[in-house]
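Every protein chain of the complex appears in place save one, which is left out.
Showing chain A:
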Amino acid sequence: AVSLPFAVGQCGNQVGCRFWDLALREHAAVNKKGIYDEALSSFFRNVDTRSGDNGPDIYKGKICSLKARALLIDMEEGVVNEILQGPLRDVFDSKQLITDVSGSGNNWAVGHKKYGCQYRESIVEKLRKTAEHCDCLQCFFIIHSMGGGTGSGLGTFVLNLLEEEFPEVYRFVTSVYPSGEDDVITSPYNSVLAMKELNEHADCVLPIENESLFEIVNKIHQMINSGKLGSTVKQNSLVTSSAGSAKTLQEKPFDAMNNIVANLLLNLTSSARFEGSLNMDLNEISMNLVPFPRLHYLVSSLTPLYTLADVNVPSRKLDQMFSDAFSRDHQLIQADPKHSLYLACALLVRGNVQVSDLRRNIERLKPSLHFVSWNQEGWKTGLCSVPPVGHSHSLLALANNTCVKPTFIELKDRFMKLYKKKAHLHHYLQVDGMEQTCFSEAVSSLSDLIEEYSELDATKGAPRIYPSRLKIAV
């Protein structure tokens, strides 16, 4: 079954680029014989390019030329051009790109209304073409940031489009949320406007915060530089900056940070691509982790951290990996699930880990976690036999937890600060199709969502009166 990523905007495409690179490496490591197999087909087509780029797809047999199943969308050319000139240039062709030159000016309305309208037909056409090549399309991934204009505006426009054109295909969104100190002043507007779309049209959202990614990268650095674990940095390590030095990071190491998000997607889809004793497909993630349609925001954590960098660290104890998954250091957003309420939790393990390891650790960790009353044993588990490249095992945890509420409340507060003063509003309202009601509806949608989480926190999900079980006349 195929998963189709859409990288929208600068952030989305930078993450996307890392994702394709890692995906190729992962499959190359596993697929020694160069045969185009079921696993590869979830992300790549095999094209016969002997007679040019427009050759037919080859469904079996040796790998000829792998082309990524993807759409790259950006309203500026910089990032996409870089990709097309870099080592991944043969993985994409021009039919998968939608670009413009002037950008969205960090304006959601420009991305959503103006470019949405302008490029709708082109996007639909390219989407259909890409979908045609897919044997069985199971899931769309949108990779974008929330704070800007293209990723946020056009990205959520695409989300809407996907629901219209392919209503049965699941829509997963990986969204990078802006921090409080974001450079873009209007990022709260963009984010809240985008949130409404995510509330209404996404099946699952994986929110990501740059602060978390930054901290993770720093931790990896500490691990390398501490020398305690006897680790060595491999060549072509993701952690080395462009200057080749792994010692200090002068600026925000976006490459390394993007790598983490790319790894998230890789791990999320690993059990759908590779075999294991308990498979976990993407539609299962959506089924088990979304008890009520709008509560579909999942906190992700990845462990061990060193699998996110090309670092050779001797394996630590397996149980430590499970503990780490529930430590804030490993989460991709700043939140506190341990002190909030779990609605559901999924553990996707890769590598030589068996069901008894899973059970032992769930039993061990359960007492310190608070689960909603109707889901006391709410664990979804998956065992994938294939570990990440160069490592023996890894774990991805996805939690549907009310701890996302503070993040959303903060976002709403930042939005209100600007909105009350009507700051920068005219930039949005002057865009065709954009009205004040878009703003009020968006913040209302966010408020409702926050309220749903609050209700759960207050009642722990328990109904006021438990309906007693059906009685049978004897």
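Everything that follows uses one rule, which is that a residue touches a chain if its C-beta (ideal position, glycine included) is under 8 Å from a C-beta of that chain, and two chains touch if they have at least 3 such contacts; residues count from 1.
The working rule: contacts and distances are computed from a predicted model.
Per UniProt, the protein behind the absent chain is "Tubulin delta chain"; the candidates were "TWO-COMPONENT RESPONSE REGULATOR", "GPI-anchor transamidase", "Acyl-coenzyme A oxidase" or "Tubulin delta chain".
Among A:91, A:290 or A:332, the one in contact with the hidden chain is A:290.
Of A:31, A:65, A:381 or A:407, it is A:381 that touches the chain left out of the display. One chain is missing from the display, and on chain A it is touched by residues 1, 38, 135-136, 138, 274-275, 277-279, 281, 283-284, 286-293, 343-344, 347, 354-359, 362-363, 366, 373-381, 383, 461-463, 466-467, 469-472, 474.
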